[in-house]
Structure formats: C-alpha cells, structure tokens
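Of the protein chains in this complex, all but one are displayed in their positions.
Chain naming follows the written order as A and B, and within any one chain the residues start at number 1.
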Amino acid sequence: MNSLRVIAAIFMKDLRVEWRHRETLAAMCVFGLLVVFLFNFAFEPAGEESLRLLPGLLWIAFAFAGVLGFNRSFAAERENAALEGMRLAPVDPGAIYLGKMLANLFFMGIAEAVVVFAASLWYNFSFIPALGWFTLSTFFCTLGYVAVGTIFAAVAANTRMREVMLPVLQFPVAIPIFIAGVEASAGALKGDAPGDYASWIKLAASFSVIFLVLSYLLFEFVLEE
Amino acid sequence: MPSDTPRAEPALELRDVSKQFGDLQALKSVSLRVAPGDSILLYGPNGAGKTTLLRVLSTLARPSKGKVLLNGEDVHSNPVAAKSAIGFVTHTTFLYGELTVRENLEFAGKLFGLTSIDKRLADVLDTFHLRERAGTMVRELSRGYQQRVSLARAFLHDPQFLLLDEPFTGLDAASAESLQGLMRRLEGQGKALIFSTHDFEQGKAIARRLVALENGKVRYDGPVSHAPIAVLRAADSPSAGALSASFP
Partner (left out) sequence: MKKAFPQTVHLIVTLAALLVSLYFIFLYAPQEATMGEVQRIFYIHVSSGNTAFVAYFLTFFGSFVYLWKRNESADDFAYGAAEVGFLFCTCVLVTGPLWAKPVWGIWWTWDERLTPTFFLWLLFVGYLMLRSYVIAPGRAALLAAVVSTLGVVDVVFDFLVIRMKSYRGQHPAAVMGGGENSGLDPRMWVAVFVTFAAFLLLFSYLVRQYMRVAALRREVSRLRRLSDSSSGA
C-alpha cells in the first residue's frame, strides 16, 4: 500500500521537524494552560461549581490550542513551498491530508493531556475515576476537531491574515463537535451512567468519520493550482 | 495545427495550453513537444510565462484550457505515471529547513516510492557534491547549497523529463560548471531537458533547441543557432537587465 507508506512518511516527518525545536507543541501547551489559568481568575470556581465549569473550560482550551497548532502545521509546508514538492510526487492528495491530520492529532493529544493534568491540579479535581470514558469521548471529539482543523488550515494557508481566517472558518463548522465534547466530558466527569451521554460520543464519532472522508476527497482541490 | 503523433512515441507535450491567473493570462495557446534527447532552452523577458510554462509541464499547475500529455495520455488523468517521469526545479526549493539534507532526500524518496533508496541517495549526493553536507540542516546551508539539494531532489527518482527553472541561480562558478556538464550529458542518456536561464550564452552552451516566449506566446521554436536576433533582443529588455543586474 503506497498510500499508507506516504501517510507514515509525512507523519514521521512532522514529528521529526517538531522534535527539532518543539515550538508548536510548546506554544499549544502554554496557550492551553493560559486559558485554564485565566479562567480561574475570571470565575474563581470552587467545589461543585468547578465541576460544572470544567468541561467547557477544557474545550475552550483545546479549541484555542488546536487552532494555534493547525496554523503552525502548515507554516513549515509553506516556507519553501514544500507542500508543492509533495504534489510533484506521485502521491494521493488525500494521503497528504491524512498524514498531516495524524500528526496534528498526535500533538493535540499531548497538549490535551498537559491541559487536563494542570486543570486537575489547579482545580483539585481527580480525573482518575472517569478516565476511561473521559478519554474515549475526548478522543472522538478531538478526532473530529482535528479532521476539520487540518483541512481548514490548508485552506487558510492560501489567504491573507490566515491566523484570523482559520478560526473564522473552523469554529462554526466545529460547533457540533465542541458541544458534543462538552456534553460528553461533563457526563463522564460527573460519573453519570455512560448510556446517558453515549449518544454524544456516537455523534462525535460519526462527525469524525464523515468529515475525514469528505476532507480526504476534497483535499485535492485545496492543493490544486 | 496539433499534429497527430502516434501514441507510442514518448514525449511530454503541451497542446494549445492557456493558463489564466485571475485577470492575468500567463500563457496563450502554447503548443510544445518535448521528446527524449531534446535539450531545450526556454528564453524570454521577465513575465513572458517561462515559469508558468514549466509549472504546467510539471503538473503542478493545471492549464485553464488545453491539455498536457505524456506519451499521448493526459497527465491529470494518470498523474502517477506522469509525476514519476518528471523532475522539476524552480525558485522555491521544496525543502524543509528543519530537516537535514539526507532527511529531506529520504522523505522525497519515500514520496516517490523508491525501493533502493540508499543507492539513489548516494548517487545524487555524489553528483551534486553534497556528501559532506548530508547531515547538515537545510536551514543552515547557503542559497547555493540549497539549490544543489533542490537539484538532487529533482534527480533522485531518475526522471525522464527534467524541467529546470533558472537552475544556475545562486550557484558558484564551479558548481555551475559541473551542472552544465551534467545537463549536457542528459541528452546522450536519452533524457529530455527543458530549462530557463537569463544568461543566453550559458544556455546556448547546453541547449540545441530554443523556445522563445513573449507575452505568454511562443515566438520562436527551432535550433538555437538559427534564432533571429530580434527574439534575443526582446529578452534583453531593460526590466530583465535591471533585475539580473541586481543579483549579487
């Protein structure tokens, strides 16, 4: 399978580039932490209240950290028109998308883990009891978020003021996944029966699959000149 | 006008190609046939459409009208065959600054699905005298070295058609000379070469055929030695002169 090799090559390449300076990951983590940190001073939540606010807080942090990372992920591709270099090779444009998407997913996962860890410290909240369901729901919601984020970042890379353009394009489309993320993690963290919020996880999973397939097919047009 | 060539004959062809960028028409119904053994100098003033022509040939840019054919087949309907047969160098190097020379080339090799990658890698590193720089980060290399890596990347998959857009840019005299030698040998290896340069003398020393572009149209297509003076003067317009003079 040639495409699988290409996807793996792009994924490894992004990891290697990131490993060299770790700028993107650092920026994503710091940004996510800042949101959690500022939130604390904006609302000073305590006890019950912090449990109510936490899911939303986490997803706001994830959303902004993600936008930062997606924008950066195409910065290196733009520098010497390296993305065009990939297009010169006999590779499926969809494979380029999947490779970039997987790298973004990986970075998002790390940034999310850091943010969750910090939130559990600062808000004295233990994620351990709900860890399984929380991780599952966050995984599918993140997958959907990264799926649309990667293709919109590639679109925004062609515009002036792409830092602004990306959230303007991405946030409205990501609203369903954002709501699902907040609802599902709220259910998981409150310790509700999984059946109560499983529909949100299913929604996130179907959103992810549909947008992955759609983006895979459409990516060719994003790259075309 | 487009001659009906037999399918089997290998060639990279533009058939009546026009390319439009918004309001700008960069190419106006250009037809061109590049066959193995050809060695073509693409010449013309700035903005004549040289880069666009090479980009369309390279499959990077899709023509607004007309077709690009490889061995009689539309390159956009069978991109895999076309892309494996084409090597392209242009102003942008297609390299990642944060990867070493070797890593960049290995990555390109994987994209092209090369199997015996180590052998090819050693070959191009030798050809472009990059062996001792193989472990250097591309960002830390001079423009000349980066250009050599970019050339190595284009030759890596041993393409049959080489499209070189101003390949001498940034090269020092010695590298330029060795590149010139390499380009001259391609013809004998059954490869096709089409390149642009602003230095006509240098181009003349390599190419046998001249394609002169002006305002997106082919003004002359024939042996270099028979090129009319007017064609060469057109390229020497003040704007072209000023720009090439500004290069260090």
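One rule holds in what follows: a residue touches a chain if its C-beta (ideal position, glycine included) is under 8 Å from a C-beta of that chain, and two chains touch if they have at least 3 such contacts.
Worth saying up front: this structure is predicted, and the values here are computed from it rather than measured.
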Here the chain that is not shown touches A, B
Selected from A:Leu169, A:Ala188 or A:Ala205 as touching the chain missing from the view:
A:Leu169
Among the options A:Phe39, A:Phe107 or A:Phe207, the absent chain makes contact with A:Phe207
Just checking the interface: what residues of chain A touch the absent partner chain?
148, 151-152, 155, 158-161, 165, 168-169, 171-173, 175-176, 179-180, 183, 199-200, 203, 207, 210-211, 214-215, 218, 221-222, 224-225
Spell out the interface residues on chain B facing the chain that's missing from view.
20-23, 25, 215
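One rule holds for everything that comes next: only the chains that are shown with their structure count from here on.
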For chain A and chain B, let me know how many angstrom lie between their CA-based centres, rounded off.
39
Spell out the part of chain B that touches chain A in their complex, as residue ranges.
55, 58-62, 79-84, 86, 88, 92-99, 103, 107-108, 110-113, 137, 153
Complex contact set, residues of chain A against chain B
2, 5-6, 9, 13, 16-17, 20-21, 76, 79-82, 84-91, 224-225
